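A single protein chain has been removed from this complex, and every other one stays in its place.
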Amino acid sequence: MQIFPCPFCGPRNETEFHFAGELGKERPDTTQEVAAPDWATYLYAQRNEKGPVREVWMHLTCSELFVMERDSVSMEVVGSGSLREGAE
Amino acid sequence: MTRYSAFRLLREGLRGHSGWGQAWRSPQPKPAYDAVIIGAGGHGLATAYYLAKNHGVTNVAVVEKGWLGGGNTGRNTTVIRSNYFYPESAALYDLSVRLYEKLSRELNYNIMFSQRGMIVTAHSEPEMEMAARQVNAMRLNGVDAEFLDRDQVRKMAPLLNFGPDMRYPIHGGVLQPRAGTGRHDAVAWGYARAADALGVDIIQNCEVLGLIVEAGRCVGVHTSQGDIRAGIVGAAVAGHSSVIAGMATRDLPITSYALQAFVSEPLKPVLDTVVLCPPFGTYISQSDKGGLVIGGGLDRIPSYGQRGNMPVQETVLAGLVEMMPALASVKLLRHWAGIVDVTPDSSPILGPSGLDGLYLNCGWGTGGFKAIPAGGYLFAHILATGQHHEISRPFDLARFETGHLIDEGAASGIAH
Partner (left out) sequence: MTSHRTTRAALIDLGKPLRFTFDGTAYQGFEGDTLASALLANGVRVMGRSFKYHRPRGPLGAWVDDPNAIMGVTLNGRSLPNCPATTTPLEDGMQARAVNAWPSARFDIKGGLDLFHRWLGAGFYYKTFMWPDWHLFEPMIRKMAGLGDISRNVLEDYCADQVHDHCETLVIGGGAAGLAAARAAAEGGQNVVLVDDKPVLGGGVHQLAGVEDFAPRDWVASEAHAIEAAGGRILTATTAFGIFDHRMVGLVQNGPFGTAPRLHRMRAARIILATGALDRPVTFASNDLPGVMTIDAACEYLARYAVLVGKRIGVLSNNSLADDKLAMLAEAGAEVVRLNPADGAICALGRKQVRCVAQGRNSHKVDTLLVSGGMTPLVHLWRHAGGKLDWCTERQAFLPGAAPEGMVAIGAAGGTFDLDAALAEARAAGSGVPADAIPSRYKLTPLWPEPGSKGRQWIDFQHDVTLKDVELAARENYVSVEHLKRYTTLGMASDQGKTSNMAGLAAMAAVQGRPLPEVGTTTFRPPFVPVPIELYHGHHEKQLWHPLKRLALEQEHREIGAALGEYGGWLRPGWYGTGDAKAHIRQEILTARNAAGLFDASPLGKIEVIGPDAEAFVDFIYYNTISTLKPGHIRYGFMLTEGGIVMDDGVIARLDRNRFVISCSSSHVGSVRTHLEAWRQDGNDPDRIFVHDLTDHWATLTVAGPKAREVLTDLALDMDLSPTAFPHMTMRETRFAHSPLRVARVSFTGDLSYEMSIRRSKAAELWQALVAAGERIGAAPIGVEALSILRAEKGYIMIGKDTDGETMPHDLGFGVPRQKKKVAFIGDRSLHSVKANGARRKMLVGLTVSVGDKALPTGAHLVEGTPLQSVGYVTSSYDSPTLGHPIALALVENGTERLGESISVWHMGETRMATISAPCAFDPEGARLNA
């Protein structure tokens, strides 16, 4: 059982959280023409880094999205911060 | 290659087994090969074997950062099946089952493919309707399938919970009789031995550190044992596919997760088939040695850590006790995890990577073991001809741009 730090609720069990995606995905402006490869990149491409990662998570019990920095190999959590401010 | 047979075994037994040769060599890498395959797991080794056997390309190296067969090939739950819904998947996985059926004799290595059948249970009337849709789809795909009612399931797997207070009562299920289990390590070793005999160099403890790219084309790999140039490079590295793609500065539609598996202490035979109960997120079979081999769903946290995490252990094993309560007191011997490469549609990626000269065999997610022969067969075809095989074409990376996803999970309601 890992412990994740919700910036709003404090440290909680991992089972309360939902992985929402890697940080930094920008939705293309779909009112303009979006080329198929660009849309596919937005939809599906993942950096999927081995080592330090910055991800968006949702704390399901408070419904807040936040940014968490952790290591995808050691599972160490470095820190978290609100989505607006980015990771601390 | 020393040929294996009952007669030879008999003779070697009488002379202290001194006559067996190496199953494979441990060669030094040559400076260049016609083809270099990254990853000596099942897929990489099978690719090398079929390159040599089907296409006559024998100047091949398989480079492996650890020991051959040490990734997901040696960490899975050994299930082999082709109970798929879409014709594209059925063609792929049934090719694999058919190759598996004759693999022991082809490789002269007993991989112990045991076709003891696999049941996927259904737990409500809507699920029975979905099961019917599935059985019909499989039969139309040319794959064996039987629709079982509750009593038929009970007869085949009496350990299942038919108690009155079960949360998800069993209504019936889908059986694929030709499905079963194989000896996972033997698949890697069998392919390695056969490929080696055809001249393939399998180079263990040789980590790929980077790609050699010249004029926009991948022409080799930098490794911990020096540079190796190649006419063509194929990557079959499962959970680490994104790492290799990252060397080519490309992002793949892949997320790596840990997938856990469990084995119990050996028991006398209690379970003849593979059984998957989707609402409990658990499936189980009994190995020839007697251990119950248990698997479940992915971990919930993207991960490269090859170890299990307790919440998923509890979910899978608690699910097993609900599914087969008589197993509650059986002791768990070991659990472990592999890193699997999960695509958005849970179907594999076969074909060009986007970097000239570099090809991908990845994205098998939780189901790579059963696909080893087909993955190798098709990937060898792609590397040798530069063209897709008809069966591999739908699995090209291009599907994510065209939208032609092959999403079995969404189609059939059957977890995979």
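Order of writing sets the labels: A and B. Residues in every chain begin at 1.
The rule is short, and it goes like this: contacts are C-beta pairs under 8 Å (C-beta built on N, C-alpha and C of every residue); 3 or more make two chains touch, one makes a residue touch a chain.
Keep in mind it's a predicted model, so treat the numbers as computed, not measured.
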- Touching the absent chain when the full complex is considered, from B:158, B:210 or B:386: B:158
- Query: In terms of residues, what is the contact footprint of the unshown chain on subunit A?
  - Reply: 1-3, 18, 20, 27-31, 34, 36, 39, 43, 56, 58, 60, 63-65, 74-75, 77, 83-84
- Message: Which parts of subunit B face the unshown chain closely enough to count as touching?
- Response: 4-6, 8-10, 13-14, 16-18, 20-26, 66-70, 74, 87, 104-105, 108-110, 112-115, 124, 126, 129-137, 139-140, 142, 147, 158-159, 163, 165-167, 183, 185-186, 189-190, 204, 264-270, 279-280, 288-290, 305, 307-310, 313-314, 317-322, 325-336, 344, 401-405, 407, 409-411
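The rule we apply is simple: only the chains that are shown with their structure count from here on.
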- Message: Rounded to a whole Å, what is the gap between the Cα centroids of subunit A and subunit B?
- Response: 29
- Query: Where on subunit A does subunit B make contact in their complex?
  - Reply: 1-2, 13-15, 18-19, 36-37, 39-41, 43-51, 53, 55, 72-75
- Note: in the complex, subunit B contacts subunit A through residues 240, 242-243, 246, 251-256, 300-305, 309-311, 343-344, 400-402
